[in-house]
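A single protein chain has been omitted from the complex, and every remaining protein chain is retained in its original position.
== chain A ==
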Amino acid sequence: MFFNSLLTNFAALEVGQHLYWQIGNIRLHGQVFLTSWILLGALLVFISLGTKKMDNDPKGLQNLLEFLWDYIRDLARTQIGEKVYRDWMPFIGTLFLFVFVSNWGGALIPWRLIKLPSGELGAPTADINTTIALALLVSLSYFYAGLSNKGWRYFEYYVHPTPIMLPFKILEDFTKPLSLSFRLFGNILADELVVGVLVFLVPLILPIPVMFLGLFTSAIQALIFATLAAYYIGEAVEEHH
């Protein structure tokens, strides 16, 4: 009896179920877009409020936004290098903000209270489509960064320091997006599942430390994603001597 109810409870987690939107003959995961629009809308409102009246003496929200900007600049500058970090700072910053807002929004807002006909709302980064999209954008970016900065000499990177490295470097181009996307996806999904299971089993108190751990992991994952993206771009534009 107990075992049976446990199973139904687990079933209530609805792992791998989606709210499908059908537009023409393409299908979308609606819950991902819904949460991402809500969270990005909140982010944009927050940023517009903070940048509305900017002053040389920062006050209130402007302080926070400047801190954030400085943090992202430091991240981009240390990984990409003084020469081209300016071009890539918006991209790195957007990745960081998107992943961070998605992770924290997924963890902090009680989405479960909103009932959907199928699937459930949650962090957009807990969907493999989102993380693969981000990872592929990073791949495109570092190829573009390398080619636009060094032209065909970018491919010297593949035989640097010796041609023996060639197969490994080619393999890396596939493992980079794979590891980026699965790391983020796995961490956020696992966090959501652990919290979900704990909430069903012991609804009081016990899930709270795990939720805090989840917030910590979420922030770290955003930092890791942005740092790695910046590192890959930095690696592509780096000059070998």
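As a working rule, a contact is a pair of C-beta atoms (placed from the backbone, for glycine too) under 8 Å apart; a residue touches a chain by one contact, two chains touch by 3 or more; residues count from 1.
Following the convention adopted for this analysis, contacts and distances are computed from a predicted model.
Q: Can you pick, from "ABC transporter permease", "Carbon-monoxide dehydrogenase small subunit", "NADH-quinone oxidoreductase subunit L" or "ATP synthase subunit b'", the UniProt name of the chain not shown?
A: Its UniProt record gives the name "ATP synthase subunit b'".
Q: Among A:Ile38, A:Leu97, A:Val210 or A:Leu223, choose the residue that contacts the chain missing from this document, as touch is defined above.
A: A:Leu97
Q: With the missing chain put back, one of A:Asn103, A:Thr130 or A:Asn187 would touch it. Which one?
A: Touching the chain that is not displayed is residue A:Thr130.
Q: Going by the touch rule given at the top, which residues of chain A touch the chain that is not shown?
A: Its contact residues with the unshown chain are 15-22, 26-30, 32-33, 36, 40, 44, 47-48, 51, 54-56, 58, 62, 65-66, 69-70, 72-73, 89-91, 93-95, 97-98, 116-119, 124, 127-130, 132-134, 136-137, 189.
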